[in-house]
Structures are given as C-alpha cells and as structure tokens.
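For this depiction, one protein chain was excluded, whereas all remaining protein chains were kept in their positions.
Right, subunit A next:
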Amino acid sequence: MSTIPYVPSPAQRAREEYRRRQTVLSVLIAAASTAAVGTLLAFAVTGAPGWDRVRQSFLDPQIARDALPRVLAGLWLNVRLLVCCAVAALLLGLLIAILRTLRGPVFFPIRALATSYTYTFRGLPLIIVIYVLALGTPGLRLQGMPSVLVLGGAALVLTYSGYLAEVFRAGIESVHPSQLAAARSLGLTYRQTMRHVVLPQAVRRVAPPLLNDIVAMQKDVGLVALAGPIDAVRAAQIATAQTFNFTPYIVAGVLFVLLAIPLIAITDQVTLRAARRQSGG
C-alpha cells in the first residue's frame, strides 16, 4: 500500500473528461431515438383503421377497474403456487440429478429410473400431465385424495423437475475431475465430496439457467387453472365471459409481467455476477 496521495496526471484527467462527455452524449442520443421510435409506434397503432374497436374490447378502463380485484385475488394464488412448486421442483430436480451421477453397478436401477424420469417428463406436454393428474386421479376415488390444486401443482413439479435435473446435472459434470481427486485425496468420502466440493460449485455455475426455468414456470403456473382452480388467468376468463370484453385478459397479462420483472431482474443480476466470477474480475 502506498501512502503517497494519488494525483492523476493531466493526460489522465483529459482522458476522464473525454469519457464523461462521451457518456453524456450517448445517453442523449439514446433518449432522442427512443422518443422518435415511440412516437412513430403510437401513431401507427392509433392511426390504424380498426383502432377504436380494438380499444373498446381490449382496453376499456372501466372494465379493467372492475376486473382488477378478482384478477389480483387469482394472482395471489399464482404467487403461492409458484413459490411452493419452485421450491419443490428445485429440490426434486437436484435429487434426481444426484441419483443420475451415482456410479457403480449397485445403483444401476436407481440411475435408470432417474434417467427415464428426465426423459419422460421433458417429453410429456405439461397440459397432459395436469389433465391426467388433476382430472384423472380423483376418478380413482381413493381415500384422502388431495385437492385438485395440489394435484395440479404436483404436475407442475413433476414436469419442471425433469428440466431442472438436467440443468443441475450439467453443473455437476462441469466441475473438473481434478477437484474430485483433490477432495478424495484429503480423505473425504464420495458423499462429503459431493456435498462440500462439487454441489456448491455446480449450483453457483448453473444458477442463471435455473432461475430462467423458474421464470418460465411462473407463466405455466396459470395452466393449473385448466383443472379448475381460479387463478389470475381463470379469473380474467370469467370476467371476460360476463362482460363480453377482453380487457380482463390484458389486466392479467400486465400483472404477470409485473410479477416476472423482479424475478428476471434477479436472474440478470446473478448471470452478471457469474460472468464476472468466470472472468476472474
């Protein structure tokens, strides 16, 4: 550490001044071009011959206000479902990924099962899983059958854990074998090596794609409504049927985007951090 106060040279000050000017300039240019494009778009859309009809049936402010409370109530269900399903799918996905990496003939059946799980649920359309689970299984009339909501959530968890397992597995396999050799040479068992050396590195590396899948899941939570529970999309559908106006769907759509923004922002943040770590900065 030097104790001499740092005084930038004239050349360095000139360089910094130039950079500052360049930054101001590019912000101004960006603002101007955004304004121009926005104005053009607004004219093009509102000037379209069918604009008035579209505005009436999709953008009616009164209907939007009336539908909002019900759609919001539905959205609350989406949020709760998303949190529960995301946590469950992450845990199940991690478990399946670990099972798939087990070595040795003893584990062959477990490995085969985990592998076929990821093949099946990545191939199967989510809608079919929801229908079979939420509408099919109650038909069995078993004792203590969970509600349709839980069954729909389970369908979501089953499908998404298939994807998440593959992301986790990619992360586990991206950890260099020399890390395993180092851990084992210290006397750590296979399990301890996984727990303390491989998984922490793997999860850090695949956090961005994991979060991305959770963003996708956020939208698919709405599909559970197909089986009956009233979520935001279903609430909008009901409101639309009552008013013969599509505005409630727009309300639901806007709310979904608003809900996704924080999640996407976190994903971007994590991705950026991961990229910085990779480049050693």
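In this section, a contact is a pair of C-beta atoms (placed from the backbone, for glycine too) under 8 Å apart; a residue touches a chain by one contact, two chains touch by 3 or more; residues count from 1.
Just so it is clear, contacts and distances are computed from a predicted model.
Asks: Just go with whichever of "Oxidoreductase", "Amino acid ABC transporter ATP-binding protein", "Sarcosine oxidase subunit alpha family protein" or "TIM-barrel fold metal-dependent hydrolase" UniProt uses as the name of the absent chain.
Replies: The chain we cannot see is recorded in UniProt as "Amino acid ABC transporter ATP-binding protein".
Asks: Can you say which of A:120, A:174, A:192 or A:242 touches the chain missing from this structure?
Replies: Spelled out, the listed residue whose C-beta touches the missing chain is A:192.
Asks: Per the definition of touch given earlier, which of A:182, A:215, A:241 or A:265 contacts the omitted chain?
Replies: A:182
Asks: In terms of residues, what is the contact footprint of the unshown chain on subunit A?
Replies: These residues touch the chain not displayed: 178-179, 181-189, 192, 196-197, 200-201, 204, 280.
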